[in-house]
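I'd like to ask some things about the structure below.
One protein chain is absent from this view; the other protein chains keep their places.
Should a chain be cited, it is by its letter among A and B, assigned in written order, with residues numbered from 1 in that chain.
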Amino acid sequence: MLQRVWNAFRASRVGRSIFRVGLPASNLERAQVAISSFLLHLQPAKVHKRTLKPSTTFGLGLISLYLFLILGVTGVMLMFYYVPATDAAYQNMKDLEFVVTAGRVLRNMHRWSAHLMVVFVLLHLCRVFYTGAYKPPREFNWVVGVVLLLLTLGLSFTGYLLPWDQLAYWAITVGTNIAGYAPLVGQKLKFLLLGGHMVGESALIRFYTLHVIVLPGVVLMLVALHLWRVRKDGGLARPDEPAFVQQELAPGQLPTSKTYGLMELARGSTPAVGLAPEDVVFTWPNLIFRELLLFLAVVAVVLVLAIFWNAPLEELANRVHPPNPAKAPWYFLGLQELVAYSALWGGVVVPGLLVTALVLLPYLDRRRRGLGVWFARERKVALTLFTVCLIAAVVFTTIGSLFRGPNWSFQVPWKPIPAEEQAFH
Amino acid sequence: MNDSDPTQVKRRDFMQLAFGWCSALFALGASAVAGARYIVPNVLYEPDQRFKGQKPEDYPEGTTFLSDIRVFLIRKGNSFRAVSAICTHLGCTVNRGADGHGFHCPCHGSQFSDNGEVTSGPAPRPLSWLLVSLSRDGRLIIDASQPVEAKKYLVI
Partner (left out) sequence: MDTSLRRYYPWFAVLGLLVGGLVIVAYYKDQFREWRSWQQVFRKQELARANTPEARAEAARIPVEIHQLVLPGLNRVDRCITCHAAVDDPSYSGFPQPLAYHPNHDQHPFDKFGCTICHQGQGRATTREAAHGQVPHWDQPMLPMKYIESACGKCHLASDIPNAPKLARGRAVFEEVGCIGCHKLNGVGGMIGPELDKVGASHSPEWLMKHFKNPAAVSPGSGMPPIQASDADLDALTLYVLSFTGEEMSAYYVSMKSIPGQLAGRRLFQEKGCIGCHSIGGQGGKVGPALDGVGKRRSPDWIVAHFRNPQAVTPGSVMPQFNFTEQEIRSLTEFLLSVTDTNVVGFMKIPALMTSVARGKTVFQKYGCAGCHGAGGVGGIPNPNAKTAQQVPSLIHVAAGYTKDELKKRILDGQREIPSLDPAKPHPPLYMPAWRGRIAEGELADLVDYLMSLMPKADNLGF
């Protein structure tokens, strides 16, 4: 019955005008689904079989994208109740918690997805590095990815201020002060970002505007570019196929094997017919179904977190009494730890070098050896360098997050802070 | 189950797919409903429709305008009644006539009699008379959500 209504609808003018291709029955239609659908055409009609193997990417980039979508939806929902003003923002948080139907769970989803997105974007970066996927021809897409990482941090950081509680206020105060250590532009940047010398009403509206329109808009466009480049750069990075040897032809002799340029499906030189075709499968349904599964899994994880753990909300922001210790958001705590030793190192040298190194990486390390292989032996030096940096970042971030108590003194996380030190704030 | 039996396999596949799709669509639908419910406000930051005023003796003889809910409270000795000051045309606030009689709307010129009936202008309906009652701690309650006939008074 439903089937018949659906068929009638599909056959009608309206139905045909909306859906260009129905559920595909033939290979032609399977290709058309991917090519002619607006959302699906970011993917090729056919993908390499390696793409489907979970261990190729662990779906890290896709998970980041899903989290971004969840953040977009929940974020727009939160905007229905949120007013970016210092005397209203915190009260709105309380309303979401106490009176709005499903308000708390939505806020929790938004908060935990934001943290997860930072984690998964970083993991995605590690994956791309460890499989050498930034090597030619994917150098530029790596740079786009680095920019997306910075934008993700920016999105999370700007969102951090919006609840206007102690946690938010002082994390942004500390975080923007780290930015203030940058030479020449640091203080000016901080002034511009905050719209003043301290976090206040103008900082809130600036962060809000950045958070809800500027940064998401840029991210959305760059994500589209990022995905499109994945496709145009030849799909996911994979080891070079067995070399196709161009036959040396004597003058006047015709080639014995025919080559095709697979327009839009692969870049560069012409793959030989008969060498590779069995390695590709149709995107619909093979890839699409797996993507759907991953989406369900991400939603499930976010829901579990949001149902059973509440997003933090501390006291109303108080610009006089900081909590002790006042900490930046966790992903900046490595830097805060470094700033505690040396403002120059934590505020300038390390973040500057890190970003520069990441951007330049694909242009410095250009050999195609080890492309698409996890921990390729040929890349010992690069792997070691990256791993050392990674471990250092993890160690400093862990120390900053868990091992720093009042007055930034060293503190083991399993020992509670004495009550007297908490009493006065 | 026998993996080699093609009909069994087919049936199992179908069940699993059906389960998956049904619950995924259910989740989508439920989320949409929850989202719709989410945007319905549970508390309002506007004066209560059921407005609690002062004690009856605090209101002077004649007409008092209660700006919080845009209502004229009319006292005549011991009897009270209330008429909404919201014009039935397009929601402007009507004024008491200059001579203390009738009401007129400044926006599009509707005129109402003392009893709230339309005497001229585009207003489609008479002004609404509202239920006036007494709270248990002795204050007047004007309920803007409960219209009554014009002749209904609260007599103290």
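By definition in this document, contacts are C-beta pairs under 8 Å (C-beta built on N, C-alpha and C of every residue); 3 or more make two chains touch, one makes a residue touch a chain.
Everything numeric here is computed off the predicted structure, so don't read it as measured data.
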Option from A:21, A:214 or A:303 whose C-beta touches the chain left out:
A:303
Touching the unshown chain, chain B contributes residues 12-13, 15-17, 19-24, 26-27, 30-31, 34, 42-43, 45, 52, 135-137
Considering the whole complex, not just the chains shown, which residues of chain A touch the missing one?
49, 52-53, 87, 91, 94-95, 98-99, 101-102, 104-105, 165-166, 281, 285-286, 289-290, 292-293, 296-297, 299-300, 303-304, 306-307, 313-315, 321, 420, 423-425
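Here, only the chains that are shown with their structure count from here on.
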Averaging over Cα atoms per chain, report the distance between chain A and chain B in Å.
46
Sites on chain B touched by chain A in the complex
24, 27, 34-35, 37-43
Chain A to chain B touching residues, read off their complex:
77, 80, 95, 99-103, 106, 296, 299
